[in-house]
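Below is a slice of the complex: some chains, not all, each in place.
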């Protein structure tokens, strides 16, 4: 138990840039949001339509960015052996890593998402929905991204594996969440998409650690 | 609690190469074994196989407790230390944080971690980032978990390499004490250990 | 100014009395400024909300001034390796960020009644947002690198690049907006120039600048003291 807590705290510390973690996430989100109108044009009617979808790209991208080296560092410096031999099974380690990632990056980003969407012109009434979908989506991204990072270990072409495996796996939640959002905006039935997102996140949380652990074992062997 | 290590007709292959087949040995409590042999002979591989990181292609690796054979996986998780070529330290964190984590991760507590740091002369350095430590200081930091979390079977890969004379002697002492306490040590090394030990050349 | 105060001792001696003095002047300017501002007649266009201007505009001015200070200090610390300049840069960043945030918040508070939106992607707004992000990046980078001197150098480089870039950003943002929508949101600049508004505005502007000066000196002094404490500690540890 104490070991578990310790690991979580360590992963958190590694994920947060010296405490600046959440602040950093906010800054990132603000910057990305600012880029959208700069590239597309400030006209509200233009922005409003992309607001939800764009909040999603930013979220997915942020997850990919911070997950890039989730396992690689531990692999390169030998810490992965230590983790593999520790009191917890590697499955738990993988789950904790993903959770810490979510805490450090996903959750703050999710908190920022409504502001981003509103700033882009989405109706403030959407905020709750955006927050919920973002938080759950970020969870899915964290677990799927963690799996990708583990799969890329030691392979000479790690990046490609990420591109081939993670992107397809990340697209469904993006579609579910974004779909639910735009349906909600359009006053259409949105619940199904939302539930699908939750289901996907739960499935990812349940399955990804298993495969990630397998990947880690192969990497250290 | 591990009191004996039993390896029978072990065979390990890497890619096309078979490093060793039909390797058998037993190590009892209080015994130390040094692994010798040329670079690439398979010392590290053997240590990792004993630790369960590498699956042998044939043969068995068993751990015996006072009451007969133990479940290998439990025995490894509970009572085995592996200190490999790499120090398993995050260069951006402080030495103190890393030691605290490794100790807790292996089942030790803050007090034992502090004691270990004291013994290895690291106390003054705990505030520095690992990146700022010298090679030998890092190595000592990696070795500190041996003392911070007492376990019976030590697997050491080149434990002496970057240590200065004084600390090589100190490590020898610590290993001797560990053996007296009924511990087991398997150490891969190119220079002789400063304590009586059986030698196996791969 | 920098050259004269490059010597830490001279700076400490100078700022011992200069900092409080600036603070007093700031108060002496801001209090009447606020009074005049709040008692100013409601603007015929904007009604009473125009009073936000007296908080907002000086904040915006000061934020830009603060970045100039950050860039200058970073330049000196990078080129001449002035420890004091570095301390000044480190001290300036959070202040600048705070003033920028104030401009952003008051601005969007103002935007709500004026434009019916908390935020619009107007050139000026966007450039201020980017400015805020530059401050943020500086602080984040500085805090993320554990070796303090190295973090200082890299952060200084970032501030310098940002300084070079700031005009480009401003220009590009303006250009972008004018290109996309010729009739961008018109500012009520006209009425704002009436003396009843102008005088308090100028008072407040000057007051903000002095306040920034005072806080900057205080924070720099604190940083200098912190470093002295650290080196003393180290000497004790080695002795």
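Letters A, B and C name the chains as they come in the text, with residue numbers starting at 1 for each one.
Just so we're on the same page, contacts are C-beta pairs under 8 Å (C-beta built on N, C-alpha and C of every residue); 3 or more make two chains touch, one makes a residue touch a chain.
In this text, all values refer to a predicted model and were calculated from it rather than measured experimentally.
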Overall stoichiometry - one representative per chain kind is placed in view: A x2, B x2, C x1
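In this text, only the chains that are shown with their structure count from here on.
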Chain centre separation (subunit B, subunit C; CA means) in Å: 55
Averaged-CA centre spacing for the pair subunit B and subunit A, given as whole angstrom: 37
Contacts with two or more other chains, residues of subunit B listed in rising order: none
Subunit A residues counted as touching two or more neighbouring chains: none
Subunit B residues touching subunit A - in the complex, by the definition given at the top: 48, 51-55, 76-78, 80, 82, 84-91, 93, 97, 100-102, 104-107
In the complex, subunit B residues that touch subunit C: 92, 94, 124, 129, 131-132
Complex interface listing, subunit A residues touching subunit C: 17-20, 23-24, 27, 30-31, 34, 37-38, 41-44, 47, 118-119, 121
